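A quick write-up on the structure given underneath.
Heads up, one of the protein chains got dropped from this complex, but the rest are sitting where they should.
Letters A, B and C mark the chains in the order given here, with residues in each chain numbered from 1 onward.
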């Protein structure tokens, strides 16, 4: 490993995403040993010292901190990975960028478009490497979809539709806010399913099908009041429990998006489908190793949706793993994002989605929420001078 | 058959729907021999005498007409079945009702809400038995869905979504209008996919989930000009090739509907899904003998979407057909609608959907098209004094 | 219909198969009006006069008989269709053939190979048109499989496997023998699942993949004693409840077959799969409108099992029915067999499977049962001088 360059990572946040990212770094030496940059888990930071210490031991971080400002002040740190709740992304990211750190930020970029804008400006002013963890792009079947589309096989695109359906908040006794439940507190999260789930769908959609021009949306909060864990009081729920929107893409195709945490029977059913003149594609996170593909030029009697088990070595990322037929899981998307980030350092290229690209996703979310509030069509505006 | 009452049927129109209805009548004596009313195929009427004669011979109609006015003037006719293009529904239905004929009208009721209103008024003034051929309700799996919902097993409803996806008009060289293609001529059809396909989705949705309050919609015509078969000229295409809308139901649930003839790879993919607090249901016309069902009260480790093969004798309509595991097809929905119409005569009850019920579907279609034109949310108004 | 030739049919037997065959004849004028021969439902015969009369009325038979000998003595009858239990096939078929009647015999041909042999000899001596109702061949997806194989697309064949799984006799309180349950009485049926279900699998297999050379088999009777409906006594069950066998085909491929009535959760799950050097095919009766197809020459990244919805007009038989995407059902296989029989009369060609072809299937069944009894590999011998 002598010629390898070490990239010292500091992780801020030790929740669910802290685990997925840590695992992403830990797998690199085993599965992507040929990358020039290899991550070193230098510091982990979270408010509760005891828990952070346990986390550090579990994942092999060298150092523990409880104040993120000390972390970004540490000159040995090359890159700061932000896994904290959404309300802290902007402050940490901007401070880190100003210190010249690379920044890897969990999605969504921030609570609002305005917050996001300050982040993009700071990161671009600092000129540091940056990426946002829209990890689903890096599942092999999704990357294969991108390759197929880029090959031109679909022809003119007519339709794009995506869903992200969950059911974990149906129980009206589930409290809101606080540990494990900050996603239900609008002050912390910025929004409900729009920022949490639809942002994934939008990121993938823009990547696969280009920019979204305008939207009309509808949101709903099915359970109006819930006990807040931090105040101990029953309070109004301000997040969107469900959100759906229609849109037009710049390429002339029509879009249909929906997300909810009230779709009984679905745990994390992220699906998308894209219909082109000559071919169509669809995918489903619950069967993440498959891509379904329909090609109209097939012999007309033998034409049908193909169920591609995306596990052969020639498929995206798969030469790093096992043999044909043996699938990978959700966590591998994070390993791939780390690998792509490290390779982008090698190649001195941006690692998509950058903050600027994630800002466009944020702009769509903002237009969606505005449309739902106003009952009007809204244009998506993501220009930054 | 001596005690049976004969119901003399006159069929107007000999296209695709003329065939499905004729088959519906023909199967009754074999599969529903116990019904008191048995249909007699008295007269078939269409403009081309030779073709109509061939149709009559094939299906066993006793008499051939080329002028529908003679048909409704014929006092031996009990019921008039209208299978002609949409622009003629109103005139024929109203005239038939005024003559005291029962009327079975192919969907959609008419081209516009205004036309439909005159039909409802005429039919109700005449007080004759009536029904509209929203046949998909009568597939056993769909009727089972209705029974499950009526049982209360779903609890509070959160979401309803439906698609009707086809791909037969992608080819830009396909002409519009005239024989076999009147569905692409807005003057004849009234609209494109909205009246032709979404109307099915809306009918089922209202039946299963109640009235729709308001909508926001988007339509598109992907191929702007096509050769018109009747004029021989390239003309502007005025139908909607695709239509999607968001809506709110009166029960507080959210709806998402989409239809297109540009979804490469899908022939007649009518699907719907309904998510309730305690259970969810979904269905797909391409596998029409199955209903998928998720029940949250199942043991949590053994919970999963159930794939119900709706073929056992205790399932709706299935005691008339074969044995468990042996499926039926599309055409059976029409046989069931005939059977239900005949039974409603026996019981002196309305045969749903009646003209009035189909009028509500028409009102949703109208609100959808208005919304798409204006870019605004539109209320659904289906009140008739 | 003046130039049409009428084919006077006599149906012997009014059980489940009597219904499927009657429906087969009844649909011909509506869906295959161009056939020169059109069936006329002349006579139906069964032992119980009242029930037979009701059956005749329901299906439109002109005449009722209770003695099959009178039926075959009737010179107005052109063709005798045998739907009675297996123990009567030979006597009726031979007598009918000797009278010069065409014979359509329900499968299996008979209880034993010896019985079958007398039938083949009689029918060939008489030189009359004949066919055996192995109806599943005539489902469009299965016929498409045949066309693909005949095209050579599969290359050298390595594997053939088929299952026919049911679960209707698990209940130990189900009686055996008598009305509705003769299939559980070995004296009447000849065997259990081997003759009833595996015979279908074998017929399809020989049609698609050629002759079977030798077999090793295993049978089991899970419930050893059941009340016999005719004697009122608990008697030993002599049929095979389950049967599985391995075999070698003459083309060098390996076969694997299994049938049971004890596969909880499966109603009529007839499936087959064939693996060739260049392509593979599989099919499932529970989704009978689909054929799955894998073609190795597809681009390696885009290769996957294709789910062909076999409903387009260019698919076998489908130009007679509806439009793309709209499926047909189980019963249509019988309509197609009638149509093919009538066309074979037009063309003066045999209607496969003939008695002789069904005799080969019987020989495989016999080898299977012998092998299971002896615990040895058995050759299939279907030579008739």
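Here are some notes:
Methods note: a contact is a pair of C-beta atoms (placed from the backbone, for glycine too) under 8 Å apart; a residue touches a chain by one contact, two chains touch by 3 or more.
It should be emphasised that the depicted structure is a prediction, and the values quoted were computed from it without experimental measurement.
Residue-wise, the contact with the chain that is not shown comes from B:300, picked out of B:3, B:173, B:300 or B:319. Between the chain not shown and the residues C:57, C:124 or C:220, the one that touches is C:220.
Which of C:40, C:230 or C:246 touches the hidden chain is settled by the complete complex: it is C:246. The chain that is not drawn here is touched, among residues A:6, A:36 or A:58, by A:58. Which of C:170, C:227 or C:302 touches the hidden chain is settled by the complete complex: it is C:170. Although one chain is not drawn, its touching partners on chain B can still be listed: residues 144, 147-148, 290-293, 295, 298, 300-309, 312, 314-315.
Within the entire complex, the positions of chain A that touch the omitted partner chain are 1, 16, 20, 22-23, 26, 29-30, 33, 57-60, 166, 168, 266-269, 285-289, 309, 311-312, 321-332. For chain C, the residues touching the chain absent from view are 158-159, 161, 165, 167, 170, 216-218, 220, 222, 242, 244-246, 248, 252, 254, 256, 258, 260, 262-266, 275-280, 294, 296, 305, 375-377.
We adopt the following convention: only the chains that are shown with their structure count from here on.
In terms of their C-alpha centroids, the spacing between chain A and chain C amounts to 55 Å. Each of residues 309, 312 in chain C touches at least two other chains.
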